[in-house]
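A protein chain is absent from this complex, but the other protein chains hold their places.
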Amino acid sequence: MNKGRGFASDNNSGVHPAVMDALNRVNEGHVISYGDDPYTGAAIKKIKKEFGDNVEVFFVFTGTGANVLGLRAATESWNSVICAETSHIHCDECGAPEFFTGCKLLTAATPDGKLTVDMVRRYMHGFDFEHHSQPGVVSITQATEMGTVYTPAEIRKISDYAHSLGLLVHLDGARICNAAASLDVSLRAITADAGIDILSFGGTKNGLMYGEAILFFNPSLSRNFKYIRKQGMQLASKMRYIAAQFDALLAGELWLKNASHANAMARMLADKASAIPGIEITQKVQVNGVFARIPPEIIAELQKEFFFYIWNEEASEVRWMTSWDTTADDIAAFTDLLKNKLK
Amino acid sequence: MNKGRGFASDNNSGVHPAVMDALNRVNEGHVISYGDDPYTGAAIKKIKKEFGDNVEVFFVFTGTGANVLGLRAATESWNSVICAETSHIHCDECGAPEFFTGCKLLTAATPDGKLTVDMVRRYMHGFDFEHHSQPGVVSITQATEMGTVYTPAEIRKISDYAHSLGLLVHLDGARICNAAASLDVSLRAITADAGIDILSFGGTKNGLMYGEAILFFNPSLSRNFKYIRKQGMQLASKMRYIAAQFDALLAGELWLKNASHANAMARMLADKASAIPGIEITQKVQVNGVFARIPPEIIAELQKEFFFYIWNEEASEVRWMTSWDTTADDIAAFTDLLKNKLK
Amino acid sequence: MNKGRGFASDNNSGVHPAVMDALNRVNEGHVISYGDDPYTGAAIKKIKKEFGDNVEVFFVFTGTGANVLGLRAATESWNSVICAETSHIHCDECGAPEFFTGCKLLTAATPDGKLTVDMVRRYMHGFDFEHHSQPGVVSITQATEMGTVYTPAEIRKISDYAHSLGLLVHLDGARICNAAASLDVSLRAITADAGIDILSFGGTKNGLMYGEAILFFNPSLSRNFKYIRKQGMQLASKMRYIAAQFDALLAGELWLKNASHANAMARMLADKASAIPGIEITQKVQVNGVFARIPPEIIAELQKEFFFYIWNEEASEVRWMTSWDTTADDIAAFTDLLKNKLK
Partner (left out) sequence: MNKGRGFASDNNSGVHPAVMDALNRVNEGHVISYGDDPYTGAAIKKIKKEFGDNVEVFFVFTGTGANVLGLRAATESWNSVICAETSHIHCDECGAPEFFTGCKLLTAATPDGKLTVDMVRRYMHGFDFEHHSQPGVVSITQATEMGTVYTPAEIRKISDYAHSLGLLVHLDGARICNAAASLDVSLRAITADAGIDILSFGGTKNGLMYGEAILFFNPSLSRNFKYIRKQGMQLASKMRYIAAQFDALLAGELWLKNASHANAMARMLADKASAIPGIEITQKVQVNGVFARIPPEIIAELQKEFFFYIWNEEASEVRWMTSWDTTADDIAAFTDLLKNKLK
């Protein structure tokens, strides 16, 4: 029995033991609330070590919170935000970006979740024309919602182009650790060093209980961010517990270990599944997601034992996510089941 | 040495061991995210047992989130919300209620943080007049920000009056457990049974790591709340960890033990402090806050050893909060220090 | 000399003499402000005669105001609005719909500015799923921004489909009079009788000085609209002057005469222009707009004498709008110039 284990999402997994240890460890005595405590200071220091001294760091609760508040800091309500049609900010945040920033989201259809300069260029008009939402931000996701990654050079191309027109670049990094692991580069190489202005640095999907960080590589953007965060209902009173988790995530490269493991499990799953007749992998498997076309008649039965989501009902395309706690046994059990159903 | 212990706020304390145990206990395996898991179901069941079967329950992250989203569910943007001048929604949420709901907050000066029907009545005009923000909600805080409590009858008077005019009643219950403990009544007696429509049921200040619940006693109000919560960036992916904390809080009446203890410590502090010449207690001490007028010249020195906040600089009035983990030793050490400074 | 006459937009023209007369006529004595006056009553009566007794009518100032406030009345902030990629609400309102309603706009690429059921269907998923903006409204423009019209049957198909899924249908009728004239049907036939729920009934582009009307064919939608209009800053104090203009527009079918004339002028322009080698008409000419591909090198010179806008720079496509006051002489002078430049 798999005891509810599955491939639905990397947020179905629990908290990594090292993170849980950290939570237990900081649970002593009193500290000033709202971030003015030594644990928060220490965690920010570790993040700066990873991303550069110039970065400004703010913790929030959720990925949607990180994305929306980050965009808010970078926009006026008459701006537009250019993003992929599959992006989380467009598909999975119930319109929170529009509601909270007032901005218009302009989307590009992509084959693999990745924006290109050409896709962005299409929206680069109407500058200074008051009838037109003013292009303000390009938002990309790394790794993408389709399990693919941008190379540092690809990001640089987008950010150079955006900056040349006065736009800012936001990166939804709910799975940035998986991307860095996949590319075998530092977190800095695909953010600060590639021209990113604002990063949603994801923690929850990589072994935390809760908590994301917003990083501003352009410190002038964060000048008023403390008000945005408070008014955005994302200021934690007992901040030490978010800080402790990030501290643990950055200690001993836990972020990299967790992400590498999840990626490897996806690789293993894709390799085993693609060897089964009737299964077609539909996207490059670069991080911890596997997209596959499978016979529709077996989906419901599979889901009973290992839950996962249908991505595209018409195409009979499904999404399998692995996580820091997926095991080779999970993969074996699941691919055995697959083979069995497809016999 | 007090190791940073103090009386700044009940959110400077940590997580109660039983709550931490619960977090450790649910940290196993995979569960569906966003609340569709057995832990969340179990916690909601416990809450319903406490508050009544008709209540609808939604977990969020912060007290501001609970207040603002609860008000959003109860209002249209052209409504006004009547509240005390000292209320958290007016003073301490950086305008989040106005920003997120669009509503106007109308405030009443109170001697003790408590609204009365007469104070509300002043704003009951302009109904149906389109130039005027339409009175929509009365919001009260229990226990109040001044450390006082409403009796069930006092709440009932306000809610009957509000309902008679078509308004709803919201209760900011960041410290509702302290109020119930002080009044020696059930949580239901000062909410569902007293006519409250929406409750922000606080957890963080009473021993949780994070997490509040929004309770709708009028289920029609919660019909669209799942969208409000998601768009409000307060939907937790790993919901089981908020649920587990509330489960622990309600198990074996931990909520009551924690709150009673904090209240008793405040009582002890007030008693000892009021016996010291030069110190005047300025509000009734009904829950876990003590307001006192003390000589201004000793404030800074006291704060070095036991941190607390100045409430009213001109009046030299300070606020001392106790919490579930305040000890008699803390009180003794602090009052000894007080005596010493005032010799 | 053309004295600044041109084909830039139907809002470059002035006020029809009969409308100006009406303004002069009502300019006497005192009347209650904000719409509680006999002139407003009389104008609404005329509108009801045209559209049906069940309609609720509210005057506002601008077309953007009418669209945005109408959408507001029909949505919650977590809804999405499906519209054509070329729609005014998406392209020409500086994000006011997103800002004021909080909703997400979902756009469909169209060949001719017209939505179809198939285009709408693509977005009909994610119902009841809190991560997803809930499909709430289909918004179409009649006549479209591309100078084309929907037949009553085409509108009915869309509204039946939308209603079958619980969505409402909004019609941006900035040029609805031109559409009715073109189709030779009543205003009611393409609104109330075709299943439209909310209409922005345009006046300014058809000979008024200012003023649009919002019509609710589903009166329950207008229940709170007076607050939406006031909070939306679109409540006129001296309402009689908007009312008088609409009264004049509906008297003696002035709306139809103005629109028919503008349409005929566009027809004439298209006929003459299409006979000139080097000019290609790119859209059906069904109302008062002509879209044409012309040699890029002559555009700037033409604009000096008759101003108009470039629609698509890359395709060298321009837009010529006629209006109630365009004359056959204007057309002749302009097409002579065209011929001359293309010799």
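When the chains are written out, they are named A, B and C in that same order, and each has its own residue count from 1.
Definition applied: a residue touches a chain if its C-beta (ideal position, glycine included) is under 8 Å from a C-beta of that chain, and two chains touch if they have at least 3 such contacts.
Everything numeric in this text was worked out from a predicted model, so none of it was measured.
Across A:62, A:77, A:222 or A:288, the single residue that touches the chain missing here is A:77.
Screening C:79, C:231 or C:286 against the full complex identifies C:231 as the residue touching the chain left out.
Considering the full assembly, C:96 is the residue among C:22, C:55, C:82 or C:96 that touches the omitted chain. Those residues of chain A that touch the chain absent from the view are 34, 76-78, 102, 130-131, 134, 224, 226-231, 235.
Against the chain not shown here, chain C presents residues 3-6, 8-9, 11-15, 20, 23-24, 26-33, 61-65, 68-69, 93-96, 99-100, 204-205, 209-210, 227, 230-238, 241, 307, 325. Counting over the whole complex, chain B has residues 77-80, 90-95, 98-99, 102-105, 130-133 touching the chain that is not drawn.
The rule we apply is simple: only the chains that are shown with their structure count from here on.
Separation between the centroids of chain A and chain B, computed from CA atoms only, is 33 Å. Centroids built from CA atoms put chain C at 51 Å from chain B.
Residue positions 93-95, 99 of chain A each touch two or more of the other chains.
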